[in-house]
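The complex appears here minus one protein chain, its other protein chains still in place.
Take a look at subunit A:
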Amino acid sequence: METALTFAQPGLLTQLRRSLSADVLKLKHTPALWLTLGSGALPVLLFGLIFFFKGQFLLKPGQNPWPAYILQSWQTATGLLLPLFVVLLSSLVLHTENKALAWKHLYAQPLSRAAVFGSKLLVLLGLNLLAQVVYAVLLVASGWLLGVLRPALHFADFAAPLGAIVPLLWHTFAATLGILALQYVAALWWRSFAAPVAVGMACTIAALTLMRWEFIDWVPYAAPLLSLKAVGKGLNVGWALSTSGLLALGWAAATLLLGYALLGRRHEGAAR
């Protein structure tokens, strides 16, 4: 029978808004949220302690300590910690659905696959950005704290280079997008926590060992570290992306398009 029921479907933007609102609520009490808020603290704590105890050997006397402090910390964070963070984060966010056997429930709601795909992607992008902003804020705050606790390092004598931090964040954030897209699609496809994490870790380590390779710009897992090429002397950072940054964006776009097309062929036949 043709029913007299209200038989209309919500628009795509409404679906996306609803899905995003639900996905944000699902983050409550999750390891993904704790990882996001806490992971930035690790490199900051590490370099804060190193500079607190050995800063006099790492800085040239009389010079502005901020560029060296920020660059050394940033280099450690982006080389290994940031790619691993993105690998872990994408798997953790999607594992929430795997663990709850929730895919069948999710796709039985009046939501298109595009809305589900887009909403989780936005959550990942948001958490990734939040983690990097938290890291940058903590880094600057730790510099100010060093200025108070170790006046001999002269952090308090120079202004924190806030103007350089924002473009630096832009470069690292853009550089992570290739990894994020690859890991996101892998986690969606496998619907497992361990498999995409293992592949992501292997790719990150491989990228680090291939740093001198002439085509390293093409390896998305190396892009965060390579993004520091955009930093000039005295922490001068422009907005234009380096080759590796542009290629990371290319990887992200291609992977998301291809991944979305592939995932449309995945159905809810299993016990999920």
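Rule of thumb we're sticking to: a residue touches a chain if its C-beta (ideal position, glycine included) is under 8 Å from a C-beta of that chain, and two chains touch if they have at least 3 such contacts; residues count from 1.
Rule of thumb we're sticking to: contacts and distances are computed from a predicted model.
Choosing from "histidine kinase", "ATP-binding cassette domain-containing protein", "Heme exporter protein C" or "SigE family RNA polymerase sigma factor", the protein name stored in UniProt for the chain missing from the display reads "ATP-binding cassette domain-containing protein". Residues of subunit A in contact with the chain left out of this view: 1-3, 5-10, 14-15, 18-19, 21-22, 25-26, 28-30, 96, 99-112, 267-269, 271.
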